[in-house]
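Here's a structure for you.
With one protein chain held back, the other chains of the complex are shown just where they sit.
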Amino acid sequence: MPHLTQIKVRGYHLDIYQHVNNARYLEFLEEARWSYLEDAGDVAFFAEMHLAWVIVNININYRQAATNGQTLNIATQFSKIGGKSAVIHQVISIAGSDVVVADADITFVCLDQRTGKAVAIDGELLARLSTHLTD
Amino acid sequence: MPHLTQIKVRGYHLDIYQHVNNARYLEFLEEARWSYLEDAGDVAFFAEMHLAWVIVNININYRQAATNGQTLNIATQFSKIGGKSAVIHQVISIAGSDVVVADADITFVCLDQRTGKAVAIDGELLARLSTHLTD
Amino acid sequence: MPHLTQIKVRGYHLDIYQHVNNARYLEFLEEARWSYLEDAGDVAFFAEMHLAWVIVNININYRQAATNGQTLNIATQFSKIGGKSAVIHQVISIAGSDVVVADADITFVCLDQRTGKAVAIDGELLARLSTHLTD
Partner (left out) sequence: MPHLTQIKVRGYHLDIYQHVNNARYLEFLEEARWSYLEDAGDVAFFAEMHLAWVIVNININYRQAATNGQTLNIATQFSKIGGKSAVIHQVISIAGSDVVVADADITFVCLDQRTGKAVAIDGELLARLSTHLTD
């Protein structure tokens, strides 16, 4: 089951087209990822390992406009763990409906903050991230 | 030749990692697109045609972190015009260097604001957009 | 009793000083005001009256830095209703403590969206807003 975050669309999220602006969605997605990682205990785990999440790609589809007053559900889950990077899949939909507003794949690497380099995803780190695939 | 926009990175563009935040880049890209479309006369053309740009996909690679005080060059050009959608390719690099910070493909459709529907890219609209491919 | 909204500080709220950026607080305050007005039924009331809230002054004190991971309580209440304008007082504090991060007075007028002019706060509008002073 994906992790769920809710965000209510407000007037300051909109732009000239009266829809949520394309850049604002990335903040919504980031909010949902932090909420997920915090709930899963990963924020603390990563801090201890001196690892930072560094995003290397975001591929986002904007499927339907969201407007003022709507409540958005953001579903967040890991979809793939590779040798050096992992992918989180996120779907934004309008609460109480099947309408998908946007969906995105977020690809990131784990950066060792002491060396400034991405680390291989193996050992303890792989074990940790793998638990998310079967959540 | 792609259109060029310059943006200087400021303290308020950064996030907890002291790098420009992933969402902020989409604002930089949007700034560059408006600047391009304005310089090209397209803002006026689209307003007259009652057409709005609606983004359907953004695929962005984050290649290198940008930090406070750096000046960014944003190169913007059309890369593809299809039957219903078109693609703008944008590359963000650090001024005075070859370092690419990010590059992105922005896919959009042209929405008729009177019907709320995407229009086919043909006729006068196709002619107009096509001039950008050979800029 | 003031209305309460909670916001958790995330990495993307911070700036180069690793504190919540001064501009971001205005979004936090706006979020809290919409939440308050919605809970109070005022959003619907104002829409029916064709009135928009237009801010004419914000006076905000930044008293203490807020950082990543802290939960902020935002207390919102009307503090004054005048002949043409009203004031909402908001206090941001760190949850579970007495530490005040920021406090602000937001002065606004009520704009008639059909005439584009601020209206006098009297009659039905005054009665409505006055209920907030004794909440």
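Per-chain numbering from 1; labels A, B and C assigned in written order.
One rule holds in what follows: a residue touches a chain if its C-beta (ideal position, glycine included) is under 8 Å from a C-beta of that chain, and two chains touch if they have at least 3 such contacts.
This is a predicted model, so every value here is computed, not measured.
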With the full complex in mind, choose from C:Ala52, C:Ile94 or C:Val119 the residue touching the hidden chain.
C:Ala52
Missing-chain contact among A:Asp15, A:Asp39 or A:Asp112 belongs to A:Asp15
For chain A, which residues touch the unseen chain?
11-18, 21, 23, 68
For chain C, which positions touch the chain that isn't shown here?
17, 22-24, 26-27, 30, 52, 54-63
Contact set of chain B toward the excluded chain (per top definition):
8, 10-12, 27, 30-31, 34-35, 43, 69
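In the analysis below, only the chains that are shown with their structure count from here on.
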Looking at C-alpha means, what's the farthest chain from chain B?
C
Averaging C-alpha coordinates per chain, one finds the centres of chain A and chain C separated by a number of Å equal to 29
Whole-Å gap separating chain A and chain B, where each centre is the average of the chain's CA atoms:
23
Among chain B residues, those touching two or more other chains are 17, 21, 23
